[in-house]
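To start, I am sharing the structure in question, which I have written as structure tokens.
A single protein chain has been omitted; all remaining protein chains appear in their positions.
Order of writing sets the labels: A and B. Residues in every chain begin at 1.
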Amino acid sequence: MSLLTVKGLTTEFHTRRGVVTAVDDVDLTVNRGELVGLVGESGSGKTVLAESVVGLVEEPGVVTADSIVFDGQRLDQLTESEMRTLRGGKIAMVFQDPMTSLNPTISTGEQIAEAVRLHNDTGESISLPAELKRKIFGAAKDTESWRRAIELLEEVGIPEPSVRVTEYPHEFSGGMRQRVMISMALAGEPDLLIADEPTTALDVTVQAQILEDLKSLSQEFDTAILMITHDLAVVAETCDRVNVMYAGNIIERAPADELFANPQHPYTQGLLASTPRANKRRKLDPIPGNVPDLTNISYACHFAPRCPESTAECYDVEPEFRSMGPDHVAACLQRDPEVSDRE
Amino acid sequence: MSTSQSPIDAKADEIDDVEEHLTLRKRLWGTLKRDKKSMLGAIVILSFLLVAIFAPYVAPVDPEQEYGIMEPPNTHSETADGEAYHLLGTDSYGYDIFSRIIFGARISLLVALVTVLFAFTTGTAIGLAAGYYGGWIDSLLMRYVDFQWAFPTLILAAGIIAVSGSLGVINVIIAVGVAFIDDFARLVRSEVLSLREKEYVVAARAIGMSDRRIMIKEILPNAVASLIVQVTLMIPIAILAEASLSFLGLGVRPTTPTWGLMLNEGRQFITQAWWLSIFPGFAIMIVVLAFNAFGDGLRDAFDVKEGEVLDR
Partner (left out) sequence: MKAYIAKRIAYGIFVMWLVATVVFFGLRAIPGDPVRTMLGPEATDDAVQSLRAELGLDQPMHVQYIDWMTDLAMFEFGRSITKGGPVSSLLADAAPMTLSIGLIGLVFGMSIAIPAGILSATRKYEVEDYAATFISFMGLSMPAFFIGILLAVVFGVWIDLLPIFGYVSITEGFFPWLESLLLPGIAVGLPYGAIVMRMMRSSLLEVMNEPYMKTARAKGVNGRVRLYKHAAQNALIPVVTIAGIQTALLLAGSVTVEIVFGIQGLGQLLVDSILDKDYPVTQGVILVVAGILVFTNIVVDLLYTVLDPRIRYGGEQT
């Protein structure tokens, strides 16, 4: 059963140089409890897509969509204050850099407790004076939100949570900070957790732990995760289904195993060929060229200029999704539907 | 340019230089065209400079000519050789204020420009040496910076005036200039420190380029943008410093027409004749405003961070 259904989402940034279409008419579905990957190079629009869904895109960005439905609710028709109760509540986010994503001047406990108060009925005031009082004089330690903050820290595996809860972010290591971020995201018992490159800034050994934690938390709370990453290894490790994004478009989607075994879009194939794998020694084959400038792209398939298989047609005809197998679609004119014996 | 250079080197340098100047000039011009504020600033600065240079031709009367004292603005005086019009009135000595403001522009701008030039050259030299060689020059500079930490420019300049023992244009230039040296020295030093380990500098050193050549050819051009912005923003501060010193009576000798001194003389009569001090004050304000507007535009154009050049 689908939890989030996005249809025809477009995000444009109106800059002095022209209109940058960061996300171009994209559909996306996340089912309840499912782990979905959104993969692409930096600049492909994956973060903007996620932020557009939860209304985090700021000026000069403009988001339009045919519909964004979350848990039966039309997100694209909510007011900012209605959206706010969802954000951090039923839809939570974890960001890339835990070093800068936590406020250096607020204790970690208070940062978590604040999220608890905002999205649970703790009976504590969340008015500006009340929040400022907590900020200036420190959070009250005998409140439900504070107790819950300690529980949440424990939940994400932070040792001695009742001590660390009073500490400031700079006293935590990178991995620990990301755990704090995750515990903050869990405060509202979310149905959907958007994890934007949650492990990119961390050491490799910590990366694996965080991914494991996310997976087990997802099962424990029945939380769906939209995993945004440029790292195919992360996707392979965690995701049930994968969306591959290139220059504002989703160009292929498939179950994770299927995608790795049988990539169809030339970009996905290129991406896989250029990813090193520890257990296989083979020549790496980088994709020539760079992600295009998204200002006023005039050709139909955005990958065409870098594509080894592109023809004149690719520049003119908008590639529609073609079925490449069960639950597997790719947007490429050079692929015949249901033919899966290539590569 | 040293004589040991091969013709090819010299040619390459020339091309480099031309490019550097072109881009700088282009960016400057681009800023002026885009940013109305800095364009207006530049126009005002230019007009003040022209007025200062051609003061004897622009000023309606001789600034030392005495008329009736404290005549209000927009009045006429009868004199032996006809009638004189006092747009901004006359002061407590009977001098024409408008003419004195025009001649005052000479002193104010000259002092400010020479002061900044002095601080710029010495500061840049010290900063280059301190950043490049480190060692005792660097320690000495940093101790001087520590020392200045405890002083407003004005008080330091007043102290230098006290030591020098007399008033006058040269003393003002030295006093204010010395107080400004550290601004340039620090800026250049930090630029040098960040550039010193850059590949092309290391490469230049590896191929045996002399220290002086590296500093002048490789390092300095990369600090030019910040330096230009710093100079533009220091000039108005120098104008204010000179005006303050003169206002305190520690600047140029009395009766020299300068804006600060006019304010000093005028302040004693604010209850009777406001125009004595208000108009010279506006002159200071307009020219400082113009330099600030222009400097702000340059800072944006050269993408120099606000914290990078010292904001005082």
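Going forward, contacts are C-beta pairs under 8 Å (C-beta built on N, C-alpha and C of every residue); 3 or more make two chains touch, one makes a residue touch a chain.
Here the structure is a predicted model, which means the values were calculated and not measured.
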Omitted chain's touching partners, listed by label: A, B
Residue touching the undisplayed chain, where the options are B:Ala84, B:Ala243 or B:Leu261: B:Ala243
Absent-chain contact - pick from A:Val19, A:Leu56, A:Val206 or A:Ala273: A:Leu56
Which of B:Ile45, B:Val111, B:Ile161 or B:Ile174 contacts the chain that the document leaves out: B:Ile161
Touching residue (missing chain; options A:Glu34, A:Asp76, A:Glu114 or A:Asp213): A:Glu114
Residues belonging to subunit A that touch the chain removed from view: 54, 56, 81, 84-89, 92-93, 95-97, 100-107, 114-115, 118-119, 126, 128, 131-132, 135, 167-168, 170-171, 181, 184, 188
Residues belonging to subunit B that touch the chain removed from view: 143, 146-147, 149-155, 158-159, 161-165, 236, 240, 243-244, 247-250, 263, 266-267, 270-271, 274, 277-278, 281, 284-285, 288-289, 292-293, 306-307, 311-312
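The rule we apply is simple: only the chains that are shown with their structure count from here on.
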Where subunit A and subunit B are represented by their mean Cα positions, the distance between them in whole Å: 53
